[in-house]
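Only one structure is covered here, and it is reproduced in the block below.
With one protein chain removed, the remaining protein chains of the complex are shown where they sit.
Just so it is clear, A and B label the chains in written order, and each chain counts residues from 1 on its own.
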Amino acid sequence: MYGNAYIDPNDKSHAIIAGEDPQKLAEFEDRISRGEKVEPKDWMPAEYRKQLIRMIEQHAHSEIIGALPEGTWITRAPGFRRKLALMAKVQDEVGHAQLLYSAAETLGKSREAMINDLITGKSKYSNVFNYPAYTWADACIIAWLIDAGAIINQVANAKGSYGPYGRALDRICTEESFHLKYGHDNVVTLATGTLKQREMVQAALTRWWPPIMHFFGPSDKISNHTEILMRWKVKMATNDDMRQQFLNMYVPKIWDLGLTLPDKNLKKNAAGTWEYTEPDWEEFKRVINGGGPCNAERLAVRRMAEERGRWVREALNTAESKYIIPLA
Amino acid sequence: MNENTIAAIKELLYKMADDLLIIGHRNSEWTGLGPILEEDISFSSMAQDKIGQAQTLYNLLHELGEQEPDTIAFMRNANLFHNAQFVELPNNDYDFSLMRHFLYDHADQLRFEMLAHCRYEPLAKVARKVKGELKYHVFHGNIWVVKLGSANEMSHNKMQAALNLAWNYALGMFEEGPFEELLKSEAIFEGEKSLQEKWLANITPILLKAGLSIPEPKTWKPVLGGRKCEHTAHLAPLVEEMSEVFRYDPTANW
Partner (left out) sequence: MIKSLDPRITRAEIELENPIDPLKDLDQWETYEVFHQKKRGDQHMHVGIVHAPNAEMAFIFGKEQFGRRGMSVNIWVVKTRDVFTSDYDDSDIFDTVPEKQYREAGGYKVMEKINKYKKGN
């Protein structure tokens, strides 16, 4: 599962394509416009590399941190079927992190460097995982709706121009379809179950709606920068497009179950566009910058896991091992 | 089958299933928190295998008249569990979890191997079905124990300490039950003594290769009681956790 890459609008550091060799740049852009993929050792503009690393790395972090809110219920999942499925799902998230870190590595940033940036808070991950899973129903809502959002994002990005990222996403999307079914099955079971179960799932949905609306990020400023990233097939859809797609696919399914969403203004207008109350982007910024209910815990847990595993990793390293950038 | 034989089979199934459920549960606690991503994935797969195998055995119990697998596994009090105390101990560091996995899975593989020709066909069938999973678990355990046992001083010391801590508890896996003779004479199971001997024969060369020493036999004091439903303080909270969601609304379908 995943949230959209967060591009800080205040980041003025991109000179974008200044200083790039115009002929190489033209060949690169031609390749992309022909629909060909870019492979690790190809020439690429520095900004392309930088944005992809940032995006894939954030995606990888989101997977490994995303294992935590649902992991909250691993020891408590009710019954064999749920327990086995939740274990497999959280395991998949760890697997996705592995695939994505590997894809990012092909661009030249080591996994160690990425993990260091995660645990020191230097790089971001999807904001939704800074919220807690209070009840079993929260874990079910995450599995259904957060994974649904992730699929929309990932299906779009799988068609992007960078080969290794696309390949990783193809595999991830296959696994996500199990997550989505699993999540939906859980939510349907609760929503069509006893009164207590219904209340439980409604409360979880109400809690998760604001983070879900934040999930795809604020409206993109149509800047030069966004345009170039879209031309390079790094960013494949605008945040608003993806949010619309999500609402279109899932709000009817939610309403079908007789569940309500905490936004009185939510409706599809005559033009087929969803209208909604503008999400609280101040809250989004506050949380992404460390002020959410679980940010500190999530990072502390990752640090703990890295630290407690260190002796294992150190012991097995042999003097002759040598890191080179993975091939694909 | 007469009543006695059925009681004996049930006793055997309960201890096997409870062992698998509880160690699977403990090992699942590592999911998302393992020492490196790749091993996290591997360890989680094996935990899933174990819980799946437990479910299969509870199904056999259900066929013999016991309650539904979910009810037996998730709604029983801790003082009705037949698992060895070994599997309920907390995970501690990865050294202990790995060592337990190694010691337990060798025993598990042998037990199922012995049962592959058992006269109670449903169990023999299960034993043949899980053969591949167990072979893989043992392969995984062997590699990890050998590598970490012999890697550097720290890992060697940690693995040796884990072995020392685990040992008497591990011997408790072979606690004899009231039906040993009956199971043997009915050609169902050769018995705990025979299992323990085979187990020792299998793990000894691996531990030797890992540079680890099995504690002196004169110090062996098997921790018994688990098979008679006597447990450490660690089991009750675990079982309570497992049933938390069920208990929230016992009438519901989850």
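Here is the rule we use: a residue touches a chain if its C-beta (ideal position, glycine included) is under 8 Å from a C-beta of that chain, and two chains touch if they have at least 3 such contacts.
Computed from a prediction, not measured in an experiment: that's the story for all the values here.
Note on the undisplayed chain: of the listed residues B:I22, B:L37, B:V87 or B:I206, the one touching it is B:L37.
Remark: the omitted chain is touched by one listed residue; of A:K159, A:K196 or A:R313 this is A:R313.
Against the chain not shown here, chain B presents residues 29, 33, 36-39, 41-42, 45, 90, 136, 139-140, 143-144, 147, 241. Interface residues of chain A facing the missing partner chain: 39, 41-43, 68, 71-72, 74-76, 95, 98-99, 102, 105, 110-112, 115-116, 119-120, 132-134, 167-168, 296-297, 300-301, 303-304, 306-307, 310, 313-314, 316-318, 321-328.
One rule holds in what follows: only the chains that are shown with their structure count from here on.
Here the CA centre of chain A is 37 Å from the CA centre of chain B.
If you check the complex, the residues on chain B that touch chain A are 25, 28-29, 31-41, 44-45, 47-48, 51-52, 55, 69-70, 73-74, 93-94, 147-148, 151-152, 154-155, 158, 238, 241-242, 244-246, 248-249, 251-254.
Interface residues of chain A facing chain B in the complex, by the touch rule stated above, are 64, 67-68, 71, 73-80, 82-84, 87-88, 90-91, 93-95, 97-98, 101, 136, 189, 193-194, 196-197, 200, 301, 304-305, 308-316.
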